[in-house]
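Yeah, one chain of the complex is gone here, protein chain that is, but the others are all in their spots.
Each chain gets a letter, A and B, in the order it is written, and its residues are counted from 1.
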Amino acid sequence: MESRLLDRGMTQPAIEAVLWDDWHVVGEYDSVVRARRWSTLLLGVSVLLEADAAGGIVAYADAARIASVETRYGFVWVCLGTPARDIVELAECADADRWVASAGSVRVAVSGLRAVENFLDLSHLAFVHAGYLGEEPHTEITQYTVECTAEDGVLATGCRVYQPKASAAVCDGYDVDYIYAVLRPYIVVLYKANPVEMHRKDMIALFVQPVSEESCIAHVLSCYLKHGVEPAALRRFQQFIFGQDRPILENQLPKRLPLAPRAEVAVRADASSAAYRRWLSERGVRYGAIPA
Amino acid sequence: MIKLYDYELSGDCYKVRLLLGMLRQPYERIELDLYPGCEHKAPWFLAINPLGELPVLDDAFVLRDAHAILVYLARKYDATSSWCPVDAEAMGNITEWLGVAQKLAATAGAARLHDTLFYEADIDRCRDGARRLLRLLDEHLWFAEQEGRDWLCSRGHPTIADVACFPDVMLCEEGGISRLPYPAVRRWCDRMKRTPHFCTMPGIFPARTDASPLGMKSLGQ
Partner (left out) sequence: MTLGVDLSATGRWFPVARSEEVIARHVVQTQLLGQELAVWRDDIGAVNAWENRCPHRGVRLSIGHNNGIELQCQYHGWRFASGSGQCTYIPAHPTQKPASTIRAMTYAVREHHGFVWACVDAPAYPLPEVPAEMLTLRSVVVDATHDAIAAALLLGYRFAADPGLADPRGADSSLMDADVTAVEPFVWRTAAIGRRGTTVMFFLQPHTERQTVMHAGVFDAAPPDAGTARLAVLRHHHARMTALRDAVEGLP
């Protein structure tokens, strides 16, 4: 791991390049503009965002100007180092027949890696989100496929869960097909078949901002086909669902994600989380983790 | 039909939803985009409540302030007069604990909003204040149990005092305040969750009433 020098000549505790040289969300654009000044932490570094009257954003890391600042998908993104690649590409957000709605940002007192893993998890839906994303006795998780690709991270397909109320658009229960894609260590996207246009998918993206190794901010983006849903309802539904996950996340011990294969018990239903932990290890992610 | 101007994640709104559920009163929820949309400060809502706060109740009579709404609903819709009895001692007692509930909102509730939704607060002062109140609550509930009382102000049936104090206590861990040192409070929270027609909100899991399908004979293995 290399050390990084900021403009003021300070040495930053070494944070792995896979995180340091990547883009991270640090705030919801509308909230930052409304507040004019937005103070936050990213990878332990103080970040200040300043919005001018025209809605332009300038960012500082410990009083040094951050060169890499972008607004994308309704959020403000920064890179503390030199971006090794672009901000994640979410092609669906450009579709004219979709609502692209931020559900806001929520602080969570746990490593962001735990938050990503929770998003990938299927077997909690009938317990934590009972009556909405799952329901007893439909708790069985049938085998699904997980692959790791160098570009896409972790991809889980063929996931299927019975859901009594799968989205803001739906009244009846049915079996829902899910696809999960971990795009970055702290970014995960899920796709679920739209109830009206079954061959197309609604998308929810979770951009996790690693504040410290044991705390994060979860920024949620819904990208749903417009049939029968209003953006306000989408936002409410995502806040509701995330609000149910939060006490689980904040009651996990240890707060950092253990990467050793036998640190915590896994069963076959946990295939995507086991793959995610392996993938993080292989990419040298340590921040927010307990390395193997 | 009663109308409730409401926000899912608000503890004060949940107090009203809780009592409406337990009174079996149907109502229509008008859900505002409080966060991040700040809809409670929009002109149309300020016309309804100039304080720009939730919840607001419209029962052909508009009332703001969660505790005022609890008093109104209990007096109007509870034929048994259990949720808010009118004798002087009961009313005095309940009002005492509504005062505590107000302090819980200003400490534990404020800590939660700070820790989850970026509200401004003197977080250390809020947490210290919440811990002092929880300590007081734990003592009170412990001695209540010793005297055969399950609730803050009453013996066999909760009152609006319990409803008013419950959300900020039950959600206090979201503000960085552990309930570990308050075992009597934890037992009272379990009792609240088992009250008939109790409803949850995100952050609060329901009590389970099922027995294990294995049955009693598996004990001793």
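One rule holds for everything that comes next: a contact is a pair of C-beta atoms (placed from the backbone, for glycine too) under 8 Å apart; a residue touches a chain by one contact, two chains touch by 3 or more.
Worth saying up front: this structure is predicted, and the values here are computed from it rather than measured.
From the options B:28, B:96 or B:139, the residue with contact to the unseen chain in the full assembly is B:139. Of A:32, A:47, A:87 or A:126, it is A:126 that touches the chain left out of the display.
Only one of the listed residues, A:140, A:175 or A:197, touches the absent chain: A:140. Considering the full assembly, A:269 is the residue among A:57, A:193 or A:269 that touches the omitted chain. Interface residues of chain A facing the missing partner chain: 117, 121-124, 126-128, 136-137, 139-141, 247-248, 251-254, 264-269.
By the touch criterion stated above, the residues of chain B touching the omitted chain are 135, 139, 142-143, 146-147, 179-181, 183-184, 186-187, 190, 205, 207-208, 210-212, 214, 216, 218-221.
Just so we're on the same page, only the chains that are shown with their structure count from here on.
Chain A and chain B have Cα centroids separated by 31 Å.
Against chain A, in their complex, chain B makes its touches with residues 8-9, 31, 33, 35-38, 115-118, 173-174, 176, 201-203, 205-206. On the chain A side of its complex with chain B, the touching residues are 28, 30-31, 34, 102, 104-107, 109, 128, 130, 232, 235-236, 239-244, 246-247, 250-251.
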